[in-house]
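Excluded from the complex is one protein chain; the other protein chains are retained at their positions.
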């Protein structure tokens, strides 16, 4: 899409050369041909060193743009960014791709739906009522139970098991807000990548990234009702017990163990080999690996136990 | 249905004229032709001023009935009411309605099910495995992702997005109880109304009203795993983060923001522009708009922060 068309859609003028844009991306990751955006002086150095050449910015950031950049100055960058994502959203279904490819010895129920462009490995089972969207990849030996939904462009590894009712690749929960309190959808144009040997329980929801990928790494096991928000990265061989939720862009290292009904805020970085007891409420990053935590606010498990006995004594 | 038939079904005598009844409703809202019910003196004045003319009541309330009322005196009104709801429950599927109407440029996948009597607007997308029940209305430009279920008689506005696994219009959780501890279903004969510009995440559940409607107003956005019980009313442009639940008949004003894993009791009234941080547990109505709250029991957010630091000191 031409940058000038984006400018027209947003109702602003384009400064600099017109460019062909393939997609959007966040400032730190965007490269040539990817539209990106920045608001606020704290991004001035990221802006200067950006690999992109196409920007939506606030007027105070013009001086920090890299050389030869094309840009649009927006009154409300966040809102303009949201409107722009719609232009880059793929169609819900890609009817133009060729028919799905299916490997040897795979079983696809006649009442499952596999859209065009999907690539299904060998010895895969896709049961009745499952939905496999356009251009989805599913590798060998994976089982998709009935009524699973996999949105377009997601990828599932080998030897995975995905239980019924689970939804992979629904839109992340992202909106920009108008001055009058309406919420403008930020189209979620990324995908979900599930690596090999992952098992996902019943009725989970793993949201697609706004840009790039939400990733569940090799060997991780999710119980039922796990919520993984957009752009999370879950390390290898982790364990999530039922009804736990992970906020957007949070990253957990390998072999974390998270007990039931726990929750993590957005944008955290959790060291590997961390353990969280039931109903942990995690609002800060954890740098040291190997700890065990409890409570909300979160603290070391030992401390939490001590605190509970102190609290109990208030009643005596 | 004739009131005499209801009386026969309940095993009681009808006093007064026999009447044709169209439906049931709660006392405050019932009009002529709607069977209603009351138990306990606190309803005496509501009873006297009721717009209905057909009642299930306890014997002590007879004197408060409006003139010319027909009524049944029940030993256990709550239980008789539950039994009566079954008589007014529509069939699961309305085979007698005419074929669904579908507007221009709409796409309904061949593996989606749209029952008779449904009215689908233009530019609507209904993907594989979605279920659209009898007499459901879906307005223009709305997207229904795969494996969404919309029970009969519900209505979905324009420009809505409903993600996979979400269930709209399942029965509210309502039972009357026998002396021996069995639970008798109160049939949920209302519906769900979703207004325009609403987005609902994956694997949500919005229950139909027992009578009348559960309502999600214009512009509200729900993340994944949101539970909205029967007869709730959610104001315009509100935001609900994942794994939050709202108890029956609770009403929230416009532009509320509810963070993840929060919960609201039944029958609350929440002022507009209220904000609730993660895991808020709301058990009382909120009258003043614009506040920020936390904790369970709930308190002002500032107070909660102060309290957490006091609690932490117990351990020192």
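All chains are identified by letter, namely A and B, in their written order; residue positions are counted from 1 within each chain.
Here is the rule we go by: a residue touches a chain if its C-beta (ideal position, glycine included) is under 8 Å from a C-beta of that chain, and two chains touch if they have at least 3 such contacts.
Everything numeric here is computed off the predicted structure, so don't read it as measured data.
Participant: Of A:70, A:141 or A:203, which one is in contact with the hidden chain?
Facilitator: A:203
Participant: Where the complex has a chain not shown, which of B:125, B:203, B:238 or B:294 is the residue touching it?
Facilitator: B:203
Participant: Which residue numbers on subunit B touch the omitted chain?
Facilitator: 92-93, 111, 113, 129, 131, 133, 147, 149, 151, 165-167, 170-171, 173, 175, 181-183, 185, 203-205, 207, 225, 227, 229, 243, 245, 247, 261, 263, 265, 281, 283, 296-297, 299, 303, 306-307, 310-311, 314
Participant: Which positions on subunit A touch the chain that was left off?
Facilitator: Subunit A touches the chain not shown through residues 107, 109, 111, 125, 127-129, 143, 145-147, 161, 163-165, 197, 199, 201-203, 219, 221, 223-225, 237, 239, 241-243, 254-255, 260-261, 278-279, 308, 311-312, 314-315.
We adopt the following convention: only the chains that are shown with their structure count from here on.
Participant: Just give me the whole-number Å value for how far the CA centre of subunit A lies from that of subunit B.
Facilitator: About 32 Å separates the centre of subunit A from that of subunit B.
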